[in-house]
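Can you read through this structure? Questions will come right after.
Only a single protein chain was left out; the remaining protein chains are all shown in position.
And then chain A:
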Amino acid sequence: MECAFDAQNLISISLMKIQSSRTQRGGIKLHKNLLVTYVLRNARQFYVSKNLSQTQRTHQYEDVAAVRERQDYFELPGSLTELADDFYCNFTGVESDTWHCGAHQHNGQPAEVAHQDASACAMLSPSDADLMVSEACWSCADKSPWELPIPNAQANQKTVLDLDTHVVTTVTNGYFHSDCCAPSKQLQGAQCYAKKRKVDTSYHIVDPEFYLPDFGPVPCKRMRTDDELHSDSDQLDSTNISNLISVLGSGGLSEFVSWQQTDLEQIFAAQTICLKHTLLTGSGWTRAIEAF
């Protein structure tokens, strides 16, 4: 039985496979990528159900099995707010090698908990959610002009990740703002990339919905080498979930991180996850499939 860490690992590996398949000779292999999305789905189901089972004390495989039974109809137990907070929590406070969640102190648990205990976030009652939110970015409160991403507070807000730079940004009404809690190492880089994006919005923004930047041949710098990966593995933990969101686009999984209330509800009504790569503006990935 794989632990939650393996699930995260699998998710990031799967995303890299999908990404590298885009530039493979011979075109995208439909079969292989379909199988990779199954792994992604399983890993995510496991991760989510594991978190939720700690609150609901149900056997996690029951959850998974129940989900599977419904013919890929994706239904999650638990409240919308908890789910949103869970992932939001995972996005912020990435200053240490943990899924640091500012609200951990609230539970009396030590701040430096292993990432498996991100589930602690889910243990918070909904009423604490707002509290947690505002605390989560306490460290960044001083950092203007960054805006604090606040869930459920604004419409048209989405969290996106640039696969080139692994920078988490929040899109609000079509404008990019670099997330205040992006990994500190990359903060400088994030700053400059965010600025780049602001200038170049015409290239990126066609729709407030999240999309993948289009790319042709992938420049070498985008792919981290194994060495980099090992050293950055801690920081990658949080960005890996972001990767998950970004690559899978506006379908299925990415709706996890939509902070729009309506979108979160869409998760529960979502169709099958598989190959829903129809990013609204049409990324290279989608085009490769749709063009056939």
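Simple rule for what comes next: a residue touches a chain if its C-beta (ideal position, glycine included) is under 8 Å from a C-beta of that chain, and two chains touch if they have at least 3 such contacts; residues count from 1.
Keep in mind that, in the parts below, contacts and distances are computed from a predicted model.
Colleague: Mind telling me which option in "Protein O-linked-mannose beta-1,2-N-acetylglucosaminyltransferase", "Exostosin GT47 domain-containing protein", "Serine/threonine-protein phosphatase 2A 55 kDa regulatory subunit B" or "LLGL scribble cell polarity complex component 2" is what UniProt lists for the chain we can't see?
Modeller: Protein name of the absent chain (UniProt record): "Serine/threonine-protein phosphatase 2A 55 kDa regulatory subunit B".
Colleague: Residue-wise, where is chain A in contact with the chain that is not depicted?
Modeller: Where chain A meets the chain not shown: residues 2, 6-7, 10, 13, 17, 25-27, 29-32, 34-35, 38-39, 42-43, 46, 61, 65, 72, 251, 271-272, 274-278, 288-292.
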